[in-house]
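Everything below concerns the one structure shown next.
A protein chain is absent from this complex, but the other protein chains hold their places.
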Amino acid sequence: MLMEAILQALRETFPAETIEARAVPIGETFVALPPDCLHPAAQVLVERFDLRHLSTITGQDTGSAIELLYHFWDGGGLTLRTSLPREEPHIATLTDLIPGAAFYEREVCEMLGVTFDGHPDPRALLLPDDWDKEQLPMRMTNDQSIDHPTKRLPDQETHRPND
Amino acid sequence: MTTRPSDYLTKRLTDQMTRITIPIGPQHPALKEPLSFLLTVEGERIVESVLRLGYVHRGIERICQNRNYVQNVHVVERVCGICSHIHTTVYCQGVEALLGLQVPPRALYLRTLLCELERIHSHMLWLGVLAENVGFTTIFMYAWRDREIVLDIMEELSGGRVAHAVNVIGGVRVDVDEPQVDSILMRLDELEQRIETLLGVIQHERTFQVRTRGVGHLSAEQVRRYCVVGPTARASGVDVDMRRDAPYAAYDRLDFRVITAEEGDVWARTMVRVPETIESLHMCQQLLTGLPDGPTTVRARRRVPPGEVVSRAEAPRGELIYYIRSDGSDRPARVKIRTPTLPALSTLPDQLRGVHTADVPAVLAGVDLCIACADR
Partner (left out) sequence: MLDRIVRWARRKSPWILHFNSGGCNGCDIEILDLLTPRYDVERLGILKEASPRHADILLCTGPVTRQSRDRLRRIYEQMPAPRWVVAVGSCSCSGAIFRDGYNVLGGIDQVLPVDMYIPGCPCRPEAMIDGLVRLLGTI
């Protein structure tokens, strides 16, 4: 079983960590790791198992920490989960192993403010040029003003008939 | 050795003149959606290209957090108009897994039927767009005229040509009866003949082949490096298909081939997508003739218990993945969407390097861009 072999290899690489696999629907295996173990774990996956398909990197703000989920696929789904502190979160980039991670890391960087050390091109991917870099849309805050339907930009005129 | 003054002058002039930057801006006849390229060309060949996304970024992931699970089915359907049904399929599948629902078999068959019909319509749309981009407007008109048959079938089933709203959490909201099934099967037979004709035209039309062979080449190694999915990956020989590798809905009960090609250029992608359309037609016929009886939906609770789910499916453009986390309320805590066009976009600088400026529309169309999907 591939998943068993991968877990065994991760346990050998990180003898100090408890590697536990959790089954998550639909057919996914979740493994939690500390942030500095993520690049070596990805190296094990790429070099030993030729597992190079990274579906995406999910970033989420759980309130107490920023969680990153790296979703891999090789016949079955494997997700590596890691937690970063909310102030100044940073983690090593995976683009040296998997160049396809570049876009996903750029998106997590602009949405949550995570710095990926060593990323070759850390520009914003989706947010507009005039977006305030301090404002991170996917962070949980009490400020709901960016969601308001009638928000206006400072220099915006409107041609709406009744305004 | 001294260089003659005219040699020196020519070299200076060509060094200064050769590199020009051409913007392929948000509004361009070859682009159906806003996307910005800055192409650096030397003479007629592209040296480097820079991509700018974000024109269609609506912030859907954050919008999903402000709506409840039922409203999100409608939000998620509008991530992309071409592949709207597969987005709702993946989303509903994920929420049904969180709720622990068993979707009835008839609902799964109907869901799969719409998925395959959508694949047919998307590939025919793509064929028309590629043909128009290389100048073969006749195929554009024929492909889109024949695509109307599929849109009529989808409208009969669901009420909408493009946005079907067929999926609900717990099943589907539509049903078919015997006369409808017979009428749809008859029209699918007619459509199969028409697609075979189009395939025959493309395979014998030398100008189309000259415009698409050798253009936009991606090797299997590049496909794996950039994590490309879908027909673009299959055209380079990488055999991945979520319908076969991780069967969802009714795919474990269907018999189908996964089409691959080896050349990795736009021609190979055509030779993957058009036979795939015919394969999807056969799958629709299997689904309609083998439709099981039973209900089409089960009741779903509004509040979803805490948990997380990763849901994948094969959209017309490749692997679509959703991550949904619930915190026990009736609104999701996080909905993460990764659409198949996003990794394909990261290969565009590689594909465009060394290509003639005149071949840029063919390369862009060959990748089957859906910027609305990529930007969300």
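Read from first to last, the chains carry the letters A and B; within each, the first residue is number 1.
Note that a residue touches a chain if its C-beta (ideal position, glycine included) is under 8 Å from a C-beta of that chain, and two chains touch if they have at least 3 such contacts.
Keep in mind that this is a model prediction, so the values were computed, not measured.
Trainee: Considering the complete complex, identify which of B:25, B:237 or B:307 is in touch with the unshown chain.
Mentor: B:25
Trainee: Which candidate, B:161, B:257 or B:302, sits in contact with the chain we can't see?
Mentor: Reading the full complex, the residue touching the unseen chain is B:161.
Trainee: For the full complex, which residue in B:34, B:105 or B:349 touches the chain that was left out?
Mentor: B:34
Trainee: Determine which one of B:22, B:50 or B:63 touches the chain that has been left out.
Mentor: B:63
Trainee: Just the residue numbers, please: which parts of chain A touch the chain that's not shown?
Mentor: Chain A touches the missing chain through residues 127-131, 137, 146-153, 156, 158-161.
Trainee: Under the stated touch rule, tell me which residues of chain B contact the chain that is not displayed.
Mentor: 25-27, 29, 32-34, 54-60, 62-63, 66, 74-75, 78-82, 84, 125, 128, 140-141, 144-145, 148, 161-163, 370, 372
Just so it is clear, only the chains that are shown with their structure count from here on.
Trainee: Residues of chain A touching chain B in their complex?
Mentor: Per the stated touch rule, the residues are 24-28, 52-56, 58, 60, 69, 71, 73, 75-77, 79, 98-104, 124-128, 137-138, 147.
Trainee: Report the residues of chain B in contact with chain A in the complex, numbered from low to high.
Mentor: The touching residues are 53-54, 57, 59, 61-62, 66, 93-94, 97-98, 224-228, 240, 245-246, 248, 307-312, 319, 321, 323, 325, 333-334, 336, 338, 342-343, 345-346, 375-376.
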